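Complex shown without one protein chain; remaining protein chains in place.
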Amino acid sequence: MFRYILKRLLLMIPVILVTSLVIYFAMSLTGGDPAIYLAPENASDAQIQQIRVDLGLTESFPIRYLKYMAGMFRGNMGTSYVTKRDVFNTFMTRLPNTLQLAGASVLIATLIAIPLGIYTAIHQNTWKDTAGMIFALFGVSMPNFWLGLMLIILFSLKLGWLPSGGKTGLLSLVLPAMTVGLGLAALITRTTRSSMLDVIREDYIRTARAKGCSEKRVIRKHAMGNALIPIITVIGMQLSNVLTGSVLAETVFSWPGIGRLIFDSISKRDTPMVTGSIILCSVLMVAINLLVDVIYAFFDPRIKAQFMRKV
Amino acid sequence: MVDISINSISGEQELKSRSLGQETLRRLLKNKGAIIGMLFLLILIIAAVLSGFIYDYDTDVISQNIGERLQWPSRAHIFGTDELGRDIFIRILYGARYSLTIGSGSVLIGLIVGVIFGSIAGFYGGMVDQVIMRTNDILYAVPNIMIAVVIVSLLGTSTFNLLLALCVSASSSFVRIARASVMTIRGQEYIESAYAMGLPTWKIILKHVIPNSLSPIIVQVTLLIGTTIISASSLSFLGIGVPSPAPEWGAMLSAGRSQIRNASYICVIPGLAIMFTVLALNLLGDGLRDALDPKLKK
Partner (left out) sequence: MADEKMDYMLEVKDLKVQYNTDAGIVYAVNGLDLCITSKKTLGLVGETGAGKTTTALSILNLVPNPPGKITSGEIFLAGKSVLGMNINELEKMRGNEVAMIFQDPMTALNPVMTVGDQIAESIMLHNKVSETESMSRAKEMLRLVGIDEGRIHDYPHQFSGGMRQRVVIAIALACHPKFLIADEPTTALDVTIQAQVLELIKQLIAKSDMSVLLITHDLGVVAEICDEVAVMYSGRIVEKGTADDVFNHILHVYTEGLFNSLPNLRKRGEELRPIKGMMPNPMEKIVGCSFAPRCPYATKRCLSEIPALRKMSDTHFVACHAYDDKTFTLKGNING
């Protein structure tokens, strides 16, 4: 197992290198001249040129790139044009906020969706199933930023129960997390339901019943164990959507996360910040993918065996 | 083995055969949700097309009329007016044109591109397969909004760039589907018999591979158009999609945010438009999925 993880970590490196190269290259084409941004007012051309030399901007592209990547490992990815603050630090300070939002969203989503999905599968073709499916269908069809606006109108403006923006404590996490979480819940409900329906038809469920297992046990032990596998896969695939969902939620609720950071930087053409955050973001996503795959292997012994053997 | 099943074989030929298309259509029409979806989409498309003829873009859609700003829905303005006095109903209808064209356009182009690459990967295997799939993995893994962000920051905000970004994302799911279908079918016996009969490769692809890959692709297209419409509106909401003053539904929501306290209807109505459109597409897509492979449902 460890060898598998190590192998995956090693594989991460080329992916990150390629992604960062592409982004760095693209940004350098459009980025504007950092020296001009960083120079004090009234600086002479010679001074600006000196800044360029100091920053290493006069060197060739490959060297700049390598130095940049080396810098990443030391936590130095440049300075923001706008805030004049360190890119790496800014990203890292805001990362936990997004992780909290994402974590709370996934939590809400699974707590709602998995029981609901199982329930509708067991009661297939009754009104309970139809009701659950209609909820899920609406949830999947609405843009989550609009849901956020609706939640604000209802819970902040009309009822006044919850704050409408900013990070001001635990309560302020509720609406943003619901914005991302409910849409995710709708999707996971559908997946859970269809996964359960597939599993219930399998022959080994019939074997379990023929052994004398109660229906409860059949669902709990035999069906769930197998149904969870594709569900976890879907949740894993959705994690990057949770991130983008966070971007939208952060915008609607002025939540200080990295999604908002990337967007603000883009609109302000803050190249170092954009470059740095997108690269760090991709590192994050690759790491999360690895985590999900490892969890997945835990649940499905066939995959575990494959992993063990592959290395 | 002393098998008596020979008797069953002689008897199995009398099953009624209907063409695949007829069967699918029959099943689809039985699905109430799918019919509702289709009707809604039909009405929306007609409205979108007609609005181009009835309303003039400059005078009706984008011209400002400050005197009439922020009026709640009334008989004069069915959906009210926005912060610049423009009639929201007209803008919603016109906005349908953006959503529908961007949604279906990017998906269909993505489909063609994706199927080409996916089929090549699946059919030839080996190095070709690896290169295509690794690249595709990256595109598939990165959410389409992020891809759009990158493209827009490189090329600027415009409808065309939005389309481009969405095409790139859309193609990545089709590459996978096409490749999987090609690989499954490649291994099946009736393809081997086609080879054995001497059919040339391109004919095999046309007559055997494509018809069988069609089902998952049709479903995916329908559902993906819905997701793409949501993505397009999200990007416009964030300001990097269709540039203002175009009446794109997401952009309308973004503008309406500042008025959320006193004119909340501006934040509600365009979102409802998006939701019902995507809902209709999802109903249709689900219906198609059930109709094309009833085994999945039962």
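The chains carry the letters A and B, assigned in the order they are written, with residues numbered from 1 in each.
Going forward, a contact is a pair of C-beta atoms (placed from the backbone, for glycine too) under 8 Å apart; a residue touches a chain by one contact, two chains touch by 3 or more.
For clarity, every value in this text was computed on a predicted model and none was experimentally measured.
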item	value
Hidden-chain contact residue, picked from the options A:D129, A:D264 or A:D300	A:D300
Which residue of A:T79, A:N226 or A:S282 touches the chain not shown here	A:N226
Interface with the undisplayed chain - residues on subunit A	125, 202-204, 206-215, 222, 225-226, 229, 299-302, 305
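Note that in this section only the chains that are shown with their structure count from here on.
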item	value
Interchain centroid distance [CA atoms averaged], subunit A/subunit B, Å	23
Residues of subunit B defined as touching subunit A within the complex	138, 141-143, 145-146, 149-150, 152-154, 226, 230, 233-234, 237-240, 250, 253, 257, 260-261, 264, 267-268, 270-271, 274-276, 278-279, 282-283, 286
Subunit A - residues contacting subunit B, complex	15, 18-19, 23, 26-27, 29-30, 137-138, 140-146, 149-150, 152-153, 157, 240-241, 243-244, 247-248, 251-252, 262-263, 266-267, 274, 278, 281-282, 285, 289
